[in-house]
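What you see is the complex with one protein chain gone and the rest in place.
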Amino acid sequence: MSIVFYVIAGLAVAGALAAVLLKNTVHCALALTVAFAGLALMFLELDAQFAGFAQILVYIGAVAILVVFAILLTRGSETPKDTVYSRNWIVGLVTAAGIFAMLAWAVLHSAQALPGPGGTTAAVPSVTVMDIGNALMSRYVLPLEIVALLLTAALIGAVIVAMHEKESAK
Amino acid sequence: MQETISFTPQLGASAITGMLWLIPAVPIVASGVIAVLKQPKRKTASTLAIGSLGFSLLLALIAFAHVLSGWARGQAVRETANFTWFQFGTTNVDLGWVLDPLSAVMLVMVTFVGLLIFIYSTGYMAHDENYTRFFCFLSLFAGGMLGVVIANSILLLFMSWEIVGLTSYLLIGFWYLKPSAAAAAKKAFLTTRVGDVFFLLGIVWLFGQTGTLLFYNGGAGSIETNALTALLHQHAAIGLSAAGAIGLLIFAGAAGKSGQFPLHVWLPDAMEGPTPVSALIHAATMVAAGVYLIARVYPLMQAGALTGGTTTALTVVTWVGAFTAVFAALIAVAQNDIKRILAYSTVSQLGYMMAGLGMGGVAVGMFHLITHAFFKALLFLGAGSVIHGCHEEQDIRRMGGLKSDMLVTFVTYSIGMLALCGFPLLFSGFWSKDGILEAAQHFSVSKVPFYMLVFGALLTAFYMTRQVSYVFFGVNRGAKNAHESPNSMTVPLAILAFFAMALGLIGTPAWPWFRGFLEGRAVSFEWRGFLEPGLLGLMATSTVVVLLGLVLGWRLYGDNTPQPDESDVLERALPLPWKWLHDRLYIDEFYRMTVIAFYGWWARVADWLDRRVWGGAVTAVAWAFGLWAQLNRFLDTNVVDGGFDKGCDELSTGGGLLSRMQSGRVQMYLRLLALAVMALAAILIWSSRP
Partner (left out) sequence: MTPLIGYLLLAALLFAIGLAGALTRRNAILVLIGIELMLNAANLNLIAFWRYGPHPEALTGMMFAIFSIAVAAAEAAVGLGLVISIHRHAHTTDLDAMNRMKG
């Protein structure tokens, strides 16, 4: 494991932790952005350039901004609360910890089953954008179209859901 | 003198015998019709009753004429009409009726005297509000009594016997609202019941031995020769043959009905009933039923007797009769109720009849029965007339001097009294009683009954004179405005008085028509009849005795009978014997101390059993049920309800608990979801471990 990995990992984890622990919601959104960035670097480290750039474009460029917008739009009537954590938050924490433990155990337990670094580390896959484009258009064209449909529906849905209702009873 | 009757009876049913059943049936039907009449229909009731009995009288006379004509021709008539009522298995239950001299004579007597008394009752009971009921019962009684008379089947006789007993109960207790009357009715019924039990035993035994219920059945009847021979050869007990034993049992039944000692106690109390009832039932007819029964089964009683001798059964009958005659006459001397004196007199005379049957045979006993019926009915009706005239006063000490106020009653009563005493020659009682005394004189077993009966005759004359003196002579000690009774009452008195005198003629030794008629022999009038050895002497003796009694009574009482508050002459003379006699020789008290006390004890035992043992058992069962119910209630409340309610509570609590999971908060749902996924994953990993 190289040092780069640990640095980027640390960045991502820190960003994630900050995202869930900070009091101020906007700070949380920004920390999320840092986490996304860290992940994008991870992708790059993994020689998945396209995925990394897609991550930056979509997540940091759209989703994070969306989250900030939402926070700002729902800000007006927030009253100071006693705590940022909901009732019975222990249960959630314990559950998350439990799941992490389970996942970690599964990964470590099946270490021998996983493909080792010796065989395939050297072979860095040469994946070009053209290859990805070809694949998208040939093999994965159906999912592509469906995702397009899904995005359209989501777009329309989100607009409708968030739209002001003019005919509300006044 | 007893003679065995040996004539060849003419059997087979003529038309008259075939219609004989109408004689009891018509009054019974009349009784039923009266019972369902809409009340009150006084005229209709009495007309129905009198009409039906009149019709029976007519038929009885026709039957009598038939028998008479047969007798005149020299044939002894005994016709039967039998039929089988039903069968069970191989046994036949037969009923039937018989027409012979005995039943013919009895039929005429019962219907005639009954009719006169019915007519008398229309006057006597005119002011009673239960007039209709009275005639209904009277009619029923007449039917029952006539049934007894014509019965050829011992079962039919018993059935009619019971009807007679029932109506006696109903009529004694006619004024049932009076406690003494109700008690007297009960006493009569229960006392005669004792006799009836023995009677029933005799019937069953007779039926069992002979196999037939019929008396006469063309040689196969139970008292005909074949059966009697068989019965004689059966040994029963202590020297008695079956015939004798059955005879004694039947006599026990007769003793109950006819008031012989010791079952006489009901007769004096039976005077609680209206006077016509006393006259008809307890003087003339019902009490005579016992005597008639003995006469009917006489061949059975007499079976086995050697010529000139007698049987055990008949000896017992004689002794009981003689004893009763004297016993009752003694008590009658010290009584003060006009009807009670006559009641004891009846008991005494019934004793005479029984003694006559025992010693002299059917004719002797039956003759006295017939004459007694007339003059005793006359005496009772006369007493009723006196009571009626004295405004319901019955104590003789409060009467007196009525001979001028109630002339017809006085004359007829005197005739009846003299007949009862046996005043010589003119009165029927003399001839009939002499018949008995003559038989007693020749009684082979002992002469004691003879002396007893003579003593009884003395007493009879004495107490009757005493009674007549108290009632009709002397000064009027009580009743003011005593008046003579209406014609409906005095005319029957006159008719009966006539017969009380005239009937003597058919039984004199010179012309023993009655005896001849009953025995089926031709009889002619012969003065030589008086010249039988000992007969004139006997007649003289009885005359002397009667006159002695009359004179004694007249001397002691006569015109100077004492006032109500004074004591009787004899009482002053012999206070203690008087008291004993007045208290009826304590027979009732003896019964109360023994029999009734025993029954009372028994009743208490039964009551204790019922309340404690059976009642206790029932209570225990009820208590067990109650306990069971309590247990169930406990279970129900605590286990079922409790359990059920608790279960429901738990359910609702659980529901409440579970519903808290539906907090409405999304994050809680998410947490649960995550937990579930974790669990599933764990299971998955766990199960796929190598």
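Should a chain be cited, it is by its letter among A and B, assigned in written order, with residues numbered from 1 in that chain.
Just so it is clear, a residue touches a chain if its C-beta (ideal position, glycine included) is under 8 Å from a C-beta of that chain, and two chains touch if they have at least 3 such contacts.
This structure is a prediction, so every number in the text was calculated from the model and none was measured.
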Displayed partners of the chain not shown (whole complex): A, B
Interface with the undisplayed chain - residues on chain A: 1, 5, 9, 12-13, 16-17, 19-20, 25, 28-29, 32, 35-36, 39, 42-43, 46-48, 50-51, 54-55, 58-59, 62-63, 66-67, 69-71, 73-74, 77-79, 81, 83-87, 89, 91-93, 95-97, 99-100, 103-104, 107-108, 111, 114-117, 120-121, 123, 125, 127, 131-132, 135-136, 140, 143, 147, 150-151, 153-155, 157-159, 161-162, 164
For chain B, the residues touching the chain missing from this view: 659, 662-667, 670-671, 674
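Throughout what follows, only the chains that are shown with their structure count from here on.
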Cα-centroid distance, chain A relative to chain B, in whole angstrom: 129
For the chain A and chain B complex, residues of the former touching the latter: 86-88, 91-92, 95-96, 98-99, 102, 106
For the chain B and chain A complex, residues of the former touching the latter: 665, 667-668, 670-671, 674-675, 677-678, 681-682, 685
